[in-house]
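Okay, here's the structure, questions in a sec.
Partial view: only certain chains, each at its native spot in the assembly.
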Amino acid sequence: MKNTLFKLGAVAAASFAFATPAFAQEAAADAVGGGTAYILNTLLFLIGGFLVMWMAAGFAMLEAGLVRTKNVSTQCLKNIGLYSIAGLMFWVIGYNIAYPGFAEDSLGLFGMNGTVYSMQGVGDADLDTGYSVASDWFFQMVFCATTASIVSGTLAERIKIVPFFIFVTVLTAVIYPVVVSWEWGGGYLDSVWGFSDFAGSTLVHSTGGWAALVGAIILGPRLGRYAADGRVNVFPGSNIPLATLGTFILWLGWFGFNGASQLAMGTVGDVSDVSKIFVNTNMAACAGVVVAIIATQLRYGKADVTMALNGALAGLVAITAEPLAPTVGQSIVIGGIGGILPVVVVPLLDKLKIDDVVGAIPVHLCAGIFGTLVVAWAGDATFVGQLVGVLLTMVWVSVASGILWFILKATVGLRPSEEVELAGLDLAEIGVEAYPGLANQA
Amino acid sequence: MKNTLFKLGAVAAASFAFATPAFAQEAAADAVGGGTAYILNTLLFLIGGFLVMWMAAGFAMLEAGLVRTKNVSTQCLKNIGLYSIAGLMFWVIGYNIAYPGFAEDSLGLFGMNGTVYSMQGVGDADLDTGYSVASDWFFQMVFCATTASIVSGTLAERIKIVPFFIFVTVLTAVIYPVVVSWEWGGGYLDSVWGFSDFAGSTLVHSTGGWAALVGAIILGPRLGRYAADGRVNVFPGSNIPLATLGTFILWLGWFGFNGASQLAMGTVGDVSDVSKIFVNTNMAACAGVVVAIIATQLRYGKADVTMALNGALAGLVAITAEPLAPTVGQSIVIGGIGGILPVVVVPLLDKLKIDDVVGAIPVHLCAGIFGTLVVAWAGDATFVGQLVGVLLTMVWVSVASGILWFILKATVGLRPSEEVELAGLDLAEIGVEAYPGLANQA
């Protein structure tokens, strides 16, 4: 449970006890004063928050690098737009749904804490909570934005800007916050099933993944992607160093994503846990890269760089459900298995004619499910409890997203005209080419 | 007043009082020991400092992305060069002018603390100041560099490297520090007018903006920009993802820019304020993006990506004068109004034939003025006091810059020959093309 209020309330209380002049020398050394703990906990949220905010740039660069030249400007706009919408919607209503303060006898499926625009306590400094409410809100908000980033990658190059932004609005205002409330908000999955998702393999990555998968099916593939004879046309990414940069940004941001999900560093134990999370997170990504390189080298005779990048990300997603409990060795195994998922799943999706432009479905959905289930091995959870969490998220996000995609398709329409799509969305939707000074080949 | 010495001296003193064994439990929880407060205050400067230093990369990428291919290398050199010059000059003399320690009966218009090269106290650890002098110096230095970055964008593609670097030298050594001394240095605007500029909407952004505006007028527009028949030729930016990356970098850096301008996080109240600043800063930028997207979509039928980027930046500049006092809702309003300024002002400047290559004037000057004045609504300042600050800055920076630009024009000359400008500055000034492996279209 990522319920900071609950967890840190207890921490702060403990710190108060130690803060009396009569403390024993050892206790004094181990505990820190309530004020200092409050500051350090808040600082963790702020550092973690700006690192995860930075992931928005990572997704933007990754996706801008993996789409074709004619759709790059559109992808840039979508990414800065979705982050902005997520910020606003998570303030308007999202946070209130995500952390509703469920009553004890509630089933914990839906609740709301206050009304719209009524986010309480931002700016207040209440020592009892153990951290600044504003810092916590900021940290939670950037997770919400991450969920939306996942969708934009899969659906790139063929969805109009307006329906995409409307989808993001609902996703970040309602669909994602409801999933969060079940677990980090102390709701159904947490209280009934003991579901465990430390930093969001399911809550963030699978949620984004399901929304993307359903969208990809309803939207259909890019024109010309799948030939009538079953052949798959490769549409290579337009800028590999940009995609590499995006991956490094995401990797960096993940130290905040997983590390700051410890939610506290006001005690020796907490900051040590954050440190271990850094190591495990890093090693899972390392393993994902190495496995993806070896796998593509063995299978295709070439070490595919985009697979290496996706290997890093899949390793990171896989370790996200439980980055603290595993040993370093276990983290390497988890990340390594994660890293092989894109190599296996990408061809599979193509066989199903599901067109996932950047590989977000294997990376975020498949590795997210795997990472969630593997907690039963390397963490403190039951396989059944984890499975219930995966399935409930699948049902809710797929159904809610599906309905929304169909409504958008029937109203504003999802796809541009064939002419626009072939010419690239940049010209018709944005009016700004990505690289106008450089002659385009195709 | 951003006078850390004054503010933190008081904080540290307060902490000492609490640090005795006789403190009450509650006070102990709220305050932290003087040593710990010193460390945390210093840490805020260091984190804020490296985030703002990173903004130099943001400006470099933004500008490299928005100029034409043939001037990209020059823009890169100018940006890394101006940061370096700013660092050196702020050490040689700038800091001593910015924080002169005005005498009480002084008018507070100009002073100097020591002589050149005499920066005191770097490396000393004096508990009475409440923070490390070196950390404060570093934090102040990166603000100085930001001011210079603003100028390079407006004047891109048509100013030679040597006069540009000479201008930067004087700007960072004298022109900017004088403005800072009036407010953060406790001078005229602070002591007489109660002027309020938390993190530098006027001191940093408008200062850069005025210098850029005067430079653009004296320098004249790029060749071919304004046709004889009044038509404006669009010179599209050469690399949109790079400009997007630059904007994300600036957004990230702004958490340091505004957040660390709280100047302290050694108390529960301070770190809570920093947290609220993070939220307000983020939301102003979100609002700026969304408003710019909607405005361009409604006005032109296309959601212009460069306007969205400038909308984010204008929202950030607007909230910079007072990121703490406003509610989240007010921050959204302030950022949203900021976001519409580029959409309105860019065509206006073109009508006046003022050629602002990257839109720095609407973003930094116009949003900076707006943000400063709006403190009278959402902060603790009078409209008249704010207006005086805006006008005094205008007069000083415009006159000083204007004189300097004219001297440079009359001596080393400002513009390259027409042949060089048409061929691009990269060949003649740098000798290194930006993308030599890729065929240039024009």
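For clarity, chains are labelled A and B in written order, and residue numbers in each chain start from 1.
Here is the rule we use: a contact is a pair of C-beta atoms (placed from the backbone, for glycine too) under 8 Å apart; a residue touches a chain by one contact, two chains touch by 3 or more.
Please read these numbers as outputs of a predicted model, since none were measured by experiment.
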Assembly size in copies, with 2 chains present: 3
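Throughout what follows, only the chains that are shown with their structure count from here on.
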Distance from chain B to chain A - Cα centre to Cα centre, in angstrom: 32
Footprint of chain B on chain A - complex, ascending: 12, 15-16, 19-21, 33-36, 38-39, 42-43, 45-47, 49-50, 53-54, 56-57, 60-61, 64-65, 72-74, 76-77, 79-81, 83-85, 87-88, 91, 117, 119, 122-125, 127, 132-135, 137-138, 141, 161-162, 165, 239, 242, 245, 428-439
Complex interface listing, chain B residues touching chain A: 21-23, 25, 28-33, 36, 40, 43, 47, 51, 68-70, 236-241, 244-245, 247-249, 251-252, 255, 259, 265-269, 271-276, 278-279, 282-283, 285-290, 293, 297, 300, 302-306, 308-309, 312, 327-329, 332, 435, 438-442
